[in-house]
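Every protein chain but one is kept in place in this view of the complex.
Let's turn to chain A:
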Amino acid sequence: RAGILIPVVRVLAHLERLEIQVNRSHKNLEDPQRAQAVEHALRTKIHKLRCLRDELRSKVKRRQARVRASIANEEPDQTQEISEQEVAERRQENVKAILQAYRFTGLSGKLTSRGVCVCISTAFEGNLLDSYFIDLVLQKPLWIHHHSIPIFIPLEEISAKYLQTNIQRFLFCLCEYLNAYAGRKYQADRLQSDFAAYLARPLQRNPLCNLLSFTYKVELRGQFLFCARLLYKDLTTTLPTDVTITYPEMDALPPSWEEQRASHENLFFTKPLHQVFTSFARKGEKLDVTQV
């Protein structure tokens, strides 16, 4: 019987609520004047609030305008110009520095009034060496105005082959020759300066550094002399094409020496000159340590 009672109570409560609502609305209808007055008051309030809102809006707008004007009034054009000039100068310096740094690529150039001045910067084993210049006149036919290429580099030969037909090949060929020369010269210089103690006589060299002749000391149960003669028949390489090692006293030598000689010859063929002597120096140090 409780199951039927709850829904009944609910319905009764709902009906009660509806009755109250109806009574309320009847009250308003009974007093329209009072309702109108309330409405009017509300309308006035809304109007006032709207006016206040508009006023505040315009105030904000005026203030913003004033701030903008004051910023503009602090000599606006000049400050912009100076910063623009600074920016332009800084940019120019930056570009100039980049152009100067192009040297490190090995082949760079600058336009001249009559053509281009090409700069070939040589390097070997990560060391930047001498730079050489060629001033080219861009006319038909192309010609070399002046240059700083050493006289023993076959510039005329290379020009005759490539200058008119393939300027890129001309420059690359010249780069090859100059870099190879710089590399050979570097090795010879290093041998003379860093390993003078190993040389029994001064190093003999020629301008192209393509023929090197020297007598060096070898430690092997006593001190012996080896005579080395290195030929670089390929002017575009930094390693020799012919290596001959002889001993001043030809006859009185044990067979183990032949091994040494052959191994040295091989070393000179495969490694740059100063590196070969560095390895000699290291071996020498090892020997000293073991003897101690």
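Assume a residue touches a chain if its C-beta (ideal position, glycine included) is under 8 Å from a C-beta of that chain, and two chains touch if they have at least 3 such contacts; residues count from 1.
By our rule, contacts and distances are computed from a predicted model.
The listed options are "F-BOX/TPR REPEAT PROTEIN POF3", "Glucosidase 2 subunit beta", "Centromere protein N" or "Geranylgeranyl transferase type-2 subunit alpha", and the UniProt record of the chain not shown names that protein "Centromere protein N". Summary of contacts with the chain left out: across A:Val9, A:Ala69, A:Ile151 or A:Ala197, the touching residue is A:Ile151.
Considering the full assembly, A:Asn210 is the residue among A:Thr122, A:Asn179 or A:Asn210 that touches the omitted chain.
Looking at chain A, the residues touching the absent chain are 96, 99-100, 102-103, 110, 112, 117, 119, 133, 135, 146-148, 151-152, 204, 206-208, 210-211, 213, 231, 233-235.
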